[in-house]
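Quick notes on the structure that follows.
Then we have chain A:
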Amino acid sequence: MNGVLSISTVLNFGSAGLIVLGLYIVFTQKNLIKMVIGIDIAETGVNVLLVSTGYIKGNTAPIFSKAGLQVSSMVDPVPQALVLTSIVIGFGVSALALAMIIKLYEKTGTLDTSKIRGLKW
Partner candidate 1 sequence: MKNFKGFIIFVIVLALTWLLLTGSLGKDELLIGGLSLVLVAILFFGYSDLYRALKITPKIILFYPLYLLVFLKELIVANFDVASRVVRPSLPINPGIVAVKTSLKDPLSKLILANSITLTPGTLTVDVKDDTLFIHWIDVKGKDVEEATKEISRKFERILKEIVK
Partner candidate 2 sequence: MRKVISFLLLAGFVFYFATLTGGLLIPDSSADRSSVGLDILSRSADETGSANAVTSVVVLYRGFDTLGEVTVLFLAALGISVFMKSTGEKRKKVLDQSFILKTGSRLLFPLMFLFGMYIIAHGHLSPGGGFPGGVIIATGFFVILLTSESVNFNKTLMSVLEGLAGLSFIGLGVVGLLGPGNSFLQNFLPLGTFNTVFSAGIIPLIYAVVGIKVGAELSSVVYAMKESK
């Protein structure tokens, strides 16, 4: 049962759980802010997934900050770089989303998606 309690398993469950939770919030919450939070949660889930792709058991961060560190004992640096980028992008989008939503709130006086349906059909 090597797989059951491995870190990869935990990360897998974590990412799938976060993605699904985030999407569930997006689908069911009518408050726009909450929807954005849902998207953030889902994005976090994807970031966890990204990290898990580079995870190698027992290995540490890929930084040659002291002597004797071996390449074979480090985790893959690429996913970490990807995660950094993905986090920053996610942050940018969320901040933008909140700004837009605030402005939309000014115009409509509500954050309820079932009331913000000026555009349909």
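Behind the choice of candidates: all candidates are chains of the complex that A comes from, given by their letters.
Note that a residue touches a chain if its C-beta (ideal position, glycine included) is under 8 Å from a C-beta of that chain, and two chains touch if they have at least 3 such contacts; residues count from 1.
Please read all numbers here as calculations on a predicted model, not as lab measurements.
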Given options 1 or 2, the chain of this complex that touches chain A: 2
Taking the complex as given, what residues does chain A use to touch candidate 2? 2-4, 6-9, 12-13, 16, 20, 23-24, 27-28, 54-57, 59, 61-65, 71-74, 76-82, 84-85, 88-89, 91-93, 95-96, 99-100, 102-103, 106
